[in-house]
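Encoded as C-alpha cells, here's the structure I'll be asking about.
What you see is the complex with one protein chain gone and the rest in place.
Then we have chain A:
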Amino acid sequence: MGIEFRGVSKTYADGTVAVTDFSCTVPSHSTLALVGSSGSGKTTLMRMVNRMVDPSAGTVLIDERDVRELDKVALRRSIGYVPQAGGLLPHRRVVDNVATVPVLTGTSRRTARADALDLLARVGLDPALGRRFPSQLSGGQQQRVAVARALAADPHILLMDEPFGAVDPIVRRDLQDQLAELQAELGKTIVLVTHDIDEAFRLGDQVVILRTGGVVAQTGTPQQILAEPADDFVRDFVGADRAERRLTTTEVDGRRIVVDGDGRPVGVLA
C-alpha cells in the first residue's frame, strides 16, 4: 500500500536527465521527503505521482495500481497538491480557492464553501480571511490556504512542492509545526519536495537525498542519515560537519549542558 516508485527514469526531450532508475516505497500514512539542490529531479519525481510528468521508464504505483492506468484528471483530483508560493488562483477568493477541488468533483458550492471555512480554521487562519483575495494575504497565510486547499477533498495522498520555500524562517518554522501537527492527526501519505535539509528532517519519516540527474545519494530516516552519512556529498549536504550539528556535553554544577561546535550552549540534557 502507499506509493511505490519502481525503477523510474525521466529524460526530457532536450536530453536532460532528470531522474535515473529511482525506486522507493512510501508506506501509507508516512512522509517521504525528497531533498536535493535544483536539477536533482526531486520535483520531477513528485510530479510523477499525479501524472504531471510521465516517467520515460519504470512505473509509479498507488496502492499497487499503475497510475498510468488511471484518468489524469480524476487522479489529480484525488490527490492533494500544495504548490510553491504563488500557486493560488489569484482571481478567486480564499474560500473559493480552498473549495476548488470539491466544486470540481461536483460538491455544491454552498457546502464546499462552508467546509472551506472550517478548513481555514484548522490550518490556523481566521475564517474571516476567506472573503479576501490571495494577494491580500501575507506569504505565510497564502501557504496556509494552499495547505487547506490540498486537504479540502480529504485525499489520502498529499504532494507538497517546496511549500514553505518562499516564506521567512520564523514563519516557515511555524508552518512546519502546524503541518506536523495536522499530519499527526490526519495521517496522510505525503511526498514533500524541499531543498531545505532541516525541513526534510523535521517533516520526513523517510528522507531521500538526491544528486544532480536524480541519482539517489542516500535514503533513510533522518537519524540514519545524520548518524551515518553515506559519503562526502551527503555529509556536506546535511551539514554533518557544521558546527551547530556537532554537539557535545559538558558538566556544569552537576547538570549536563549541551554545547555546539562553536562552544555555544544550546540546551540542557534531560
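One rule holds in what follows: contacts are C-beta pairs under 8 Å (C-beta built on N, C-alpha and C of every residue); 3 or more make two chains touch, one makes a residue touch a chain; residues count from 1.
Here, contacts and distances are computed from a predicted model.
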Looking at UniProt, which of "Tryptophan synthase alpha chain", "Putative ABC transport system ATP-binding protein", "ABC transporter permease subunit" or "40-residue YVTN family beta-propeller repeat-containing protein" names the chain that isn't shown? "ABC transporter permease subunit"
Touching the hidden chain, out of A:Gly39, A:Gly58, A:Pro83 or A:Gly239, is A:Pro83
Taking the entire complex into account, which one of A:Ala74, A:Ala184 or A:Ala270 touches the absent chain? A:Ala74
Of A:Gly36, A:Gly140, A:Gly204 or A:Gly220, which residue touches the hidden chain? A:Gly140
Hidden partner chain, residues of chain A it touches: 47, 50, 52, 73-78, 81, 83-84, 86-92, 100-101, 104-105, 132-133, 135-141, 149, 159, 170-171, 174
